[in-house]
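Missing here is one protein chain; the remaining ones are kept as they sit in the complex.
Order of writing sets the chain letters: A and B. Residues in each chain are counted from 1.
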Amino acid sequence: MRDLHLQQLRLNQTQRVRLQTALQKLQDVSPSSAAATVAVADNIPVNHEDGVLKGHGTSELDGQVVATLCGVVERVNKLVYVRTLRARYKPEIGDIIVGRVIEVATKHWRLEINFSQDAVLMLSSMNLPDGIQRRRTATDELNMRSIFEENDVICAEVRGFQHDGSLHLQARSLKYGKLKSGQLLTVPPYLIKRRKQHFHHLENYGVDLILGCNGFIWIGEHVETSNGVMEGDGGNKVEESNESSSHSVPLGEKGQRLMSLETRQHICQIANAVRVLSTLGFSLTTEGILEAAKASISLGINTKDMLGAEFHVQTAEREVGRRMSLLRKKG
Amino acid sequence: MASPASYALRRHQQQRRRPLQDDNWVRSDGRGFHQCRPAFLRTGAARAASGSAYAEFGSTKVIVSVFGPRESKKAMKYSGIGRLNCNVNFATFSTATRGQESDHKDFSSMLHKALEGAVLLESFPKTTVDVFALVLESGGSDLPAVISCASLALADAGIMMYDLVASASVSCIGNSLIIDPAAEEEDCQDGSLTVAFMPSRREITQLTLTGEWSTGRIHEATELCLDACSKLGEIMRTCLKQAVSSST
């Protein structure tokens, strides 16, 4: 019962040794800040003469600054705070996030975003289907469900915070909005670093990859954002499939247009690459994910076998190689 | 091979051999009267939860998962402070004879009281933190194990706390005080004292006493408990620090 979280992999003895070696090497290579780790109720050494601002995760006891969280002590000028490593999502304005609608309320939608509170997307922060900029009328309020309904997956941006700490979102730009054909994965938020780009159109694969800062990752069929008009719900309507060109497009049992097998294959490969990196606790970057996906193809590993022990060990070893070569270039 | 310790007939026979006021009495696992069982602690045992911890104290095994902070249900009134929801369950195979866990219905509320004093409820207003404890094997001193393990799980989940909560209990058998009683010692105890303690702040968050005690005895037993809690607190702290540095 004494469990390491990597226990979910069926490692034989050699694989276990290889994996531990790789993880150990990674730890040695990365800068460790063991000196600054604190646990709850540890004293944080501060220079009292300088004056100190007690930040997040600290509290005062008998004139001493004491930690209320476990993590690493960070100091910025006079500010002292504790940064947790396996942190919960900490929203910032401008973050791109992926969320799921849990409620359609008056003039706004509530979204679940893997945060302690739900986020709010106001009707006014959302483009209308006809694309016209105008005041929202009562009819618009009644038709909210035609835009987003319960359980829809949406991509949006953090606009600001409400007074009680919950988030306000906006989805005015065309790249935001409902996400349709694909799958949503949940990973620990601290594995996703903030970058310039969170939307990635993987051209070789025909796949959209969205790395939400809140830990929700969307992998779906590529959608062309055409000019100004919100995509209607064209997902599974019975289309006029009388076009003869549609023989190349697979049809489902109800005659609806199915994704091509190739695109689906790519989506599954990218999704499995994300799962593997997440299990190993590696940061999720587009390059890393594409690397892992390419490696699985070049090694001839079946998509479903990517979730097996061998590929995990190989990915860890590959990461060690990558970091070592980075170090060599620097040093 | 699994060792058989679960026959109704056998338990009966063992209970009859009760240690009496015999100075030469030795504890069944060879411990000294004031010696606790070695603790094995591990955080991050359950990945689906925000935080979790697994603890073994001899044959007592506990796993605690913490979920949240998450939105409180709408039915709750608006509250400026957060809500802590505690739940303690015994696995059906945790006790030697099935169905014995009905004695422990109040563990959930006792866990809540022990943790309440340590958690900064103001740090997560309007939301709820769920603490689910599961006793996998009940080998004595179950509640102290649950409390200590829950405090680790809360720290693992990043919930702000004034201090960790360590807990220990002392049994009074005849003239002797023994700390961290095992299940068969608890079964024949004359009285017991359970303490939940914040080692750095030196504050007791919970204290329960059963049986007849003289004041002097109470002092002695409390001192024993606080000492054990301080030592356990150090072990918990080391465990958390190791977890932090290994994930850097």
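The rule we apply is simple: a residue touches a chain if its C-beta (ideal position, glycine included) is under 8 Å from a C-beta of that chain, and two chains touch if they have at least 3 such contacts.
Heads up, the rule we're going with is that contacts and distances are computed from a predicted model.
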item: Identity of the absent chain, which is to be given by its UniProt protein name, from "Ribosomal RNA-processing protein 42", "SKP1-like protein", "Trafficking protein particle complex subunit" or "F-box/kelch-repeat protein"; value: "Ribosomal RNA-processing protein 42"
item: Selected residue (touches chain absent from view) among B:Cys36, B:Ala49, B:Leu84 or B:Ala196; value: B:Ala49
item: Where the unshown chain meets chain B, residue by residue; value: 1-10, 46, 48-49, 52, 59, 63, 65, 67, 87, 89, 91-93, 96-98, 130, 132, 134, 136-137, 246
item: Chain A, residues in touch with the chain not shown (by the definition above); value: 1-4, 7-10, 16, 20, 100, 112, 150-153, 178-184, 220, 233, 235-236, 250, 252-253, 256, 258-259, 261, 264-265, 267-269, 271-272, 275, 302-309
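Simple rule for what comes next: only the chains that are shown with their structure count from here on.
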item: Residue numbers on chain B that touch chain A, as the complex places them; value: 40, 42, 44-45, 47, 50, 54, 56, 61, 68-71, 120, 123-127, 136, 155-156, 158, 160-164, 198-201, 236-237, 240-241, 243-248
item: Residue ranges of chain A touching chain B (in the complex, touch as defined); value: 1-3, 5, 27, 30, 32-34, 37-42, 57, 59, 61, 66, 68-72, 84-88, 116-118, 164-165, 281
